[in-house]
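Removed from the display is one protein chain of the complex; every other protein chain stays in position.
Chain nomenclature is as follows: A and B, assigned in order of appearance, with residue numbering initiated at 1 for each chain independently.
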Amino acid sequence: MIETENVHYSYPNKVEALKGVSLTIQNGEFVAIMGQNGAGKSTFVKHFNGLLKPSKGTVCINGVETTKSSVASLARNVGFVFQNPDHQLFSETVEEEIGFALKNFGFKPEVIDERVTWALNLLSLTQYRKTSPFLLSGGERKRVALASVLAWDPQTLILDEPTIGQDHEQKEKLRQFILQLQTQKKTVVTVTHDVEFVAECNPRVVLMKEGKIVADGEGKKILTDPEILEMSSIVLPQIAQVFTKLSALGLPKDVIDIYEAKDILMKAKESRRRL
Amino acid sequence: MAIIEIKNLTYTYPGALKSSIDDVSISIEKGEFVLITGPSGCGKTTLCRTFNGLVPHFYQGDVKGEISVAGINTLQHHTYEMAKHVGLVFQNPENQLFALSIEKDVAFGLENNGVPREEMRQKVDWALNQTGIYDIRERSPHEISGGQQQRVAIASVLAMNPEIIVLDEPTSFLDPRSAEKIFEVIHRLNKQQGITVVLVEHRLDLTAKYTNHLIVMDKGKIRLEGDPRQILSSEETRLMGVGIPKATLLYQMLKKESFGLADKTPLSSEELANQLLETLLPK
Partner (left out) sequence: MSVFDGLRFRKVYSPIHNLDPRIKFVYVIAIFIVAILFSQIIPLAILFLMQIPFVLLAHVQKQWLRSLRGAAFLATFIFLVNVATVYFTSGYTITAEAVENAVSLTLRFVVLVESFSVFFLTTSPDHLGLALEESKVPYEFAFAFTTAVRFVPVLAEEAQTIMDAQKARGLELEKGNLLKRIRNYVPVLIPLIVSAIRRSLELAEAMESRAWGATKRRSNLYALKLHRGDFVLLAITAGILAVTIYIHFFVPIPNITQFL
């Protein structure tokens, strides 16, 4: 469980990036943290594994304050996948890369071998076990980075902008993957500005602006609220855009799912036909 | 004569086992707004680089076929000669800006061509105004946002007054709002200045509405080419993994249920909304 209470954070150059952020994330939740560039999203999630410590307020992971733990010990429970996989890859083989964290955490060699095999399989990378990660394509490198974090099976997974540079199919696979993690009761926190991706997953959405949380609730409600969207730089998901323009028909405005949209429109057609 | 004419072009990177583009033929007319899309690794990025000769001159490798851009055979001319006719804007905003101030970056191409200062000043100011960044011209590239950086990149190729601008996934790193702004700038340059635009993108929901010439690539080949309304309605496109705009998908779903919508496939939320209002509002 992640509990943050009135977190303030200032960078060394005195700029205050977080101005009192309070948020609780239960185990097993899927949360999307959204907001403009500079809103403080990445700064905020870096507190979850202790990379940053609050200048005021507290951050507790499973009841333990992060100021009392090292990043390495917090990382056991909170895995962080950074946006650019090239910021992590350095090993001679994919196998070594995935085993890196396991070695750091002191796992036994047999266990490491087991977990590496498991992670390779999970992300369809088995054929690349002995390949150099630098020879793989962009999408494959992203999977290696993800595998290397999943290898130690953390309870919480933080994904920083996981959809950047991905094509439609890769995003779809990612979405399925997150669903899979959810069935395993894992906590998933993703920092993203990809509205369509969030619309398809419909997680809990936490919207940040200028270092504060300005909205927190069901994705459907937040992504279609015109006031909220006005003050942030979020764009309406396309389905919601359509329904906003249909106000003359008296249809609900908070629609982001394509199947729900179809049902609503079919019903509307039916009711007009009967008139 | 087409402004870009490619005939049976095949290119293989040095040391690669397969060719990245395989027997590709394209014809683009002056003033068009062409959209190229396809799954990762389909060859669209390599194709972009053939337009100004980076492929094959910068990357070496094996090239077969013919390519003529703005009347020039790129295989026989240096990239710096092509730069006057075709500007290339890349994916990563940060790695295209190297000067210490924005206007110096915009002037870079002109400086390389030895353009006299007075003329250069005029062209730089014009390009800065066209892209809406005149006010920040004295700032350093590191201080500005990704969206602004990409506008600087566009301004710096625009300053050389090219007939063609090619953009390779220019909004990958940008949030949707900044991306929309970039597309608006490009659209305006196409409509008002008559510049031919070749845009490589995944985000069809934001870009399909600007084009009437869509090219879908897969595994180095051109699979589909033509009117986006037709292409985005086809099952083949969806199976290839192309990100069809949600509005278009919804339209197709409703069409299957004989909803009674007009026959024109919508490419944007406005178009679909208008069609729905047509069908559902009492006459």
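Throughout what follows, a residue touches a chain if its C-beta (ideal position, glycine included) is under 8 Å from a C-beta of that chain, and two chains touch if they have at least 3 such contacts.
For clarity, every value in this text was computed on a predicted model and none was experimentally measured.
> Which candidate, A:Gln88, A:Gln166, A:Thr187 or A:Ser232, sits in contact with the chain we can't see?
Answering carefully, the residue with contact to the hidden chain is A:Gln88.
> Identify the residue among B:Glu103, B:Glu163 or B:Asp218 that touches the chain left out of the display.
Spelled out, the listed residue whose C-beta touches the missing chain is B:Glu103.
> Which one touches the absent chain: A:Val7, A:Val59, A:Ala75 or A:Leu159?
The one listed residue touching the chain not shown is A:Ala75.
> Among B:Asn73, B:Asn112 or B:Gln193, which residue is in touch with the absent chain?
B:Asn112
> Which listed residue, B:Ile21, B:Val34, B:Ala83 or B:Ile215, touches the chain dropped from view?
Spelled out, the listed residue whose C-beta touches the missing chain is B:Ala83.
> At which residues does chain A meet the chain that is not included here?
12-13, 46, 49, 51, 70-72, 75-76, 79-80, 82, 84, 86-90, 100-101, 104-105, 134, 148-149, 152
> Just the residue numbers, please: which parts of chain B touch the chain that's not shown?
Interface residues of chain B facing the absent chain: 49, 52, 54, 58, 78-81, 83-84, 87-88, 90, 92, 94-101, 103-104, 107-117, 120-121, 124, 140-142, 153, 156-157, 160.
We adopt the following convention: only the chains that are shown with their structure count from here on.
> Hey, which residues of chain A end up touching chain B in the complex?
For chain A paired with chain B, touching residues are 36-37, 137-139, 164-172, 193-196, 233-235, 237-239, 241-242, 245-246, 248-249, 258, 261-262, 265-266, 268-269, 272, 275.
> What does chain B use to touch chain A in their complex?
Touching chain A: residues 38-41, 91, 145-146, 169, 172-173, 175-178, 180, 202, 205, 241-243, 245-247, 249-250, 253-254, 257, 259-260, 269-270, 272-274, 276-277, 279-282 of chain B.
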